[in-house]
Every structure is written in structure tokens, then in C-alpha cells.
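Removed: one protein chain of the complex. Kept in place: all other protein chains.
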Amino acid sequence: MTRSSTVRRAPLLALYATFVFAFIYLPIVVLVVYSFNRDGVGGFPPRHFTLGWYTVLFADSSIWNSVLNSLIVAAASVALSLGLGLLAALALDRAGFPGKSLFRRLVLLPLILPGIITGLSLLMFAVFSGLHPSLATVFLGHATALISVATTELFAGLQKLDRAQEEASLDLGATPWQTFWRITLPNLKLSLIAAGLLIFTLSMDEIAVTFFLIGRDNTLPLEIWARLRRGITPEINAISTLIFVSSVALLVIWYHLRARSLGARSPEFLEQLGETS
Amino acid sequence: MSAFPANPPQELPAKSAALLELRNVAKRFAAVDVLKNISLNIASGEFLTLLGESGSGKTTVLRLIAGFEQPSSGEIWMSGERLDLLPPYKRRVNTVFQNYALFPHLSACDNVAYGLRVKNTPTSELAARVEEALRMVKMQGFAGSRPARLSGGQQQRIALARALVNRPRLLLLDEPLSALDANLRKQMQGELKSLQREIGVTFLFVTHDQEEAMALSDRIALLRDGALEQVASPREIYAHPATAYTAEFIGQTNLLRGEIRGGMVTCGALRWPSDEADGAVIFSLRPEAIRICADDKRQPSEVRFRAAVRQQFYGGSSELLEVDCGNGQTLRVRVPVGGPLAGEQDFVFSLCDPTRVAE
Partner (left out) sequence: MYSRAYKTLVSLPPLVWVGTFLLLPYALVFAHSLWAVREGVMVHDWNLDNYKALLTNPLYAVVLFRTMHIAASVTLCAILLGYPLAYYLAFHAGARKELLYQLVIVPLWVSYLVRGYAWKTILGSDGVLNGFLQYLHLTREPVGYFLYSPFAVVLMLTHIYTPFVFLPIYAALEHVPRPLLEASQDLGASSVQTFWRVILPLSMPGLLAGATFAFVLSLGDFLAPLLVGGPSGTMIANVVQSLFGAAFDWPLGAAISVGILVITISLLCLGEFLEKRWAFQ
């Protein structure tokens, strides 16, 4: 066995790591704590605990309208991005055509470019095509930006796929279409879910691109943004806390799905433990 | 601790001082005793092979000596000083890793120079020593190449040079030839052996291939389940295996199980006289010790039997027969090449051929 024994301790580094973790989490903690503070978002220490701001939040219909709008756009974005992303991933993995590497770069561009570029370019496109800013243009913007996410994730999943499985399926008499449905897609299940959850989250949170494409109906981030202009109250802390909690919940769900799918004794798991004979 | 088997007797090659001593070394991982009370001496200048199956603990011994693990109990001494108290980078021991572990971002030359650079060796001396090391492994022309551009065999040589350039007192080789194909392996075996003879560095070689061990070593230490089964020279260990396990692991053999009663050994269809005490016995009989009987003359020092040839395996330089002595007793016989055999044959072996082995 070639497992290495105890991990060496590094106290200074551990201290530094703790500091970095604190830096990452402290603002969120402050946010959550002050959502229960009667006297506002600042000052120290928070004195009066109240659930009042949450009550205000739940009665605030325009916030919930914007949540609904965001959900609609996010769901539609997931559907379109996964669909086109899957095709793009398949094309990158299996097809060769002139300009393929340019295509690959273009698909990945919205991931790495600042949102303002994507937002502005699509705004000009909308004007050019005579579209009015609305949830539809927002949807267009999200889908365009997020296809990259789907493509990346699904491409990685395709690479891990054992080509021999598809060959075996064809060898046994299945058509390419059947092979796709019975073999390829089920093997991509994990990647599809991962991509879907990620796209959903990113769409719900999207501001930069949405900023330029929004019409009369606000998405949640833009509704919050508008409120910030009017002055800040712990109600915004409250909705922020809810956003945080639901993000974490999504992440936990994702891990459950992945753990169940991979199984605790899968080869990958064992490999990670470094078990060689 | 007392539950662990005692160490087998080990004769050190005469006139050699012990370079490395493992004294009652044990290693425990989680709840598993990977090494149980190992005591072993390695002589200066010898080529010692740690032989064993996967999981026998041989790699663990290597890692303990290199310093990547600490013994759970026991001590390691080198040239009269405690070795196991030193961190790896202070030990005068170097390792050739199983997958070479060459640094991908450095050229072959820089890989070899690495150990000298970290000790701030002066540049002129460094250049000379690196060149000497590359020449030793016949890789002078590849100094500027990155490992990714080298073949498996070439990488192996660079790994060797990288270790040797530091002039270690002991070189550890962790199955260095297992990743090479058969012909390259044979070639590298020869080169390793002559290299070791030439520079005189003590080699501790780990392998699971017993043929390789026998071809290369001055002595073999056979490990089984974390304990030493036998430590002896290849000829000794082949001719006089101490246990049934050793007899079967090293070379091929027929294990004859039976009993002695009233001065006669009975193992299935085979019977011969013996002056040992009554009781259960196991004998190891090498396939090449059995011959096809040429004539009818009975010799008192021979044991004769008749058996039916069931299978015949052609091996180029010899043939291996599987013969049935009756009652399900099957023996393997190695005979010179001579065309297909069939039916019943007479076989004979000498009385002194079977070696008595422990369980």
C-alpha cells in the first residue's frame, strides 16, 4: 500500500486560511443578522430582534412579482441553454467543420467577457430587430450568456463518456437515435443536472446583462436594485437572506443528487483515496 | 508484538559491513499490520531485492527507508546512526520511483541537476557531475529534452541518473522496470546489474517478478504478508526453499504432501526411503529434476514412477508436461524438447532431489 500517513500540520497557514474564510463569510453573516434588527442596517451592535422586516417582505407584492418574473425567465433559460448547449457540446465532441475552433471560442466568450458587453450588444440587436425591451429580451440575454455554461459542463461530461458503450449499443442493433436516448443521455444525467442548477442560479442572479434589456417587468435583482436607489432598509436584508438560504439549499440538493448518483464506493471515490495495491 | 513470526536466519555476505539495519521494524496503517517485526541487514555494495506479491509490504519497507513513512515501532540504522529520525531530505538515500516522478517542467538535464542545485553545489562541479551521470545511463544526447518527449525507457534512465548523481549511500528502486515491455525490460535488467557492479552503490530493489529478482540480486529477501519468509542468495533460495510458499513463489515446483512412516516417505503414488522421524511432510520437487526414464535398469538412489501425460506445453528451449500419477495426483515435469508425447511414460528422479519444506 502506498497511502501516505498523517498530513503535516501547518498552524500559520491554517490561521491564514481561517482569516480568508472569515473574510468570505463575514459580510453574509452581517447581512443575515441585521435582517432581524429593528433599527436599520447599520450601527453596532444590533439591539432589537424582530421578525417585522420579514413580515413587510411577505406583504410586498412587487417583490414577489419580480420573483415570479425571475423564475419564468430562469426556467426558460435553463430549457433553451440546455438544449442548445447539448447540441453544441455534441458538435464540439464529435463533429468537425471549418471554423470549429472559432466556434468554440465564440460559444465560450460570454462566460469570460464582462456582462456589459453581452448586454449592450444584445440591446443593439434588439433595437435592430425591432424588439421592445421586455422579459422576452431578458430571456434572450440570459440564454445567450448561459449557453456557455451548459456547453462547458456537458462537453466535460461527454469526454468522460466511454465511447465503447455507444459502439456496443450500435453493435447490438440499436440505431444512433436509440443509442442517444438509451445510452448517451442517461450517462449525461449528472452533467445535465449540474448545468441546469448552475444556469438557474446564474439566471436568477443576473444583473449586468439584464440591466440593458429590461422592460417594464422587473426581475428580482433589478427590483432590489431599484429599491437601493430609494434608500436601504432591513427588508432588503431580509430578501437577501432568503436568497442566500435558497442558494445554499440548492447546493445541498445538488450534492445529495451527486452523491447518490456516484455512489460512495465508486471507482472515482476510491481513486481519490489514493488506494493502489 | 510477540504474536509476530520470528525473523529467518540471514547470512550476510562475508567481509561486508552492514550498511543498513532494520531492527524490529513494524508498520501499522489504520487497523492493518502492513509490516510485522522486520529485521534485516543490508551489506554495503550488495544488490538486495525485496521480493513479494502486491500487499506483501515491500514498498512500505522502501518508503520507511526513504523517509516518507515512519515506523510504528522499531528502528532503522545506517552506518551506525539512527536513520528513521531524519526527514527524507537529510538522508543519504535516493529513490527511483515506480513511475519515475520526473519533473515535467524541467528538462532532463535540470531534472538530474535538481538534487545538486538544492544543495547549492557550485556550477562547475554541478555541470561535470550531471554530464557524468547522463553518460552513465547513456543519455548524453537528451540533456535538453523535456520528460514528455522521452520514451518510457529513456525516462527510466533519467530517473536513475537523477538519483545517482547525488552519490547516495543507498539507492532504492521501486519496481522501476514494471512499466516497460518485455524486451526492454530484459535489456534494462542487464544494464542495471552492470551499472551496480561498476559504481558499487548499494541497491535495494523492489519487485514482484521472481525471475527478475533471481537474475539481478546478490541476495533476495522474500516478503509475505508483512513478514520475511526467507533471506538468501538466489541459488540458495532456489535450491533450498525454507517453506512451501517460497518453493512455489520462486520458480516452479511440485509440492508433495504426505507422511513418513517406518522409514518410508509416501506422497500419493510416490514412495522412497527416509531416515527422518515419523510425521506429516511436505517436499518440494522441481520439474526439471524429473526425467523421462530411458532404460529399465533400476538404481537404488532413484525414485521411479509411471504416469500418463495429460498436457504438453512447448516452451522453445524445453517442454513442460502435466502428468497424472493416478488418484488425482498431478505433477509437472520439465523435459528437453523432443516431439509430442502421449500415453503412459516412465519417470525418474534422484533421491536427493526433493527438498523438505516447512508449511
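Labels for the chains are A and B, by order of writing; each one numbers its residues from 1.
The rule is simple: a residue touches a chain if its C-beta (ideal position, glycine included) is under 8 Å from a C-beta of that chain, and two chains touch if they have at least 3 such contacts.
Note that the structure is a prediction, hence the values are computed from the model and not measured.
Peer 1: Let's see if you follow the contact definition: name the visible chains touching the chain that is missing.
Peer 2: A, B
Peer 1: Give the residue, chosen from B:Pro9, B:Pro104, B:Pro122 or B:Gly262, that touches the chain omitted from the document.
Peer 2: Here the residue in touch with the unshown chain is B:Pro104.
Peer 1: Please identify which residue in A:Leu109, A:Ala156 or A:Leu185 touches the non-displayed chain.
Peer 2: In the full complex, the listed residue that touches the missing chain is A:Leu109.
Peer 1: May I ask which residue of A:Ala88, A:Val149 or A:Ala195 touches the chain that does not appear here?
Peer 2: The single option touching the absent chain is A:Ala88.
Peer 1: Could you list which residues of subunit A touch the chain missing from the display?
Peer 2: 4, 6-10, 13-14, 16-17, 20-21, 23-25, 27-28, 30-31, 34, 40-45, 84, 87-88, 90-91, 94-97, 103, 106-107, 109-110, 112-117, 120-125, 128, 140, 144, 147, 151, 163, 166-167, 170, 176, 201, 204-205, 207-208, 211-212, 221, 224-225, 228, 232, 236-237, 240, 243-244, 247-248, 250-251, 255, 274
Peer 1: Even though one chain is hidden, which residues of subunit B still touch it in the full complex?
Peer 2: Considering the whole complex, subunit B reaches the absent chain at 66-68, 87-90, 93-95, 97-99, 101-105, 114-115, 118-119, 146, 148, 162-163, 166.
Quick note on the criterion: only the chains that are shown with their structure count from here on.
Peer 1: On a C-alpha centroid basis, what's the spacing between subunit A and subunit B, in Å?
Peer 2: A distance of 56 Å separates the two centres.
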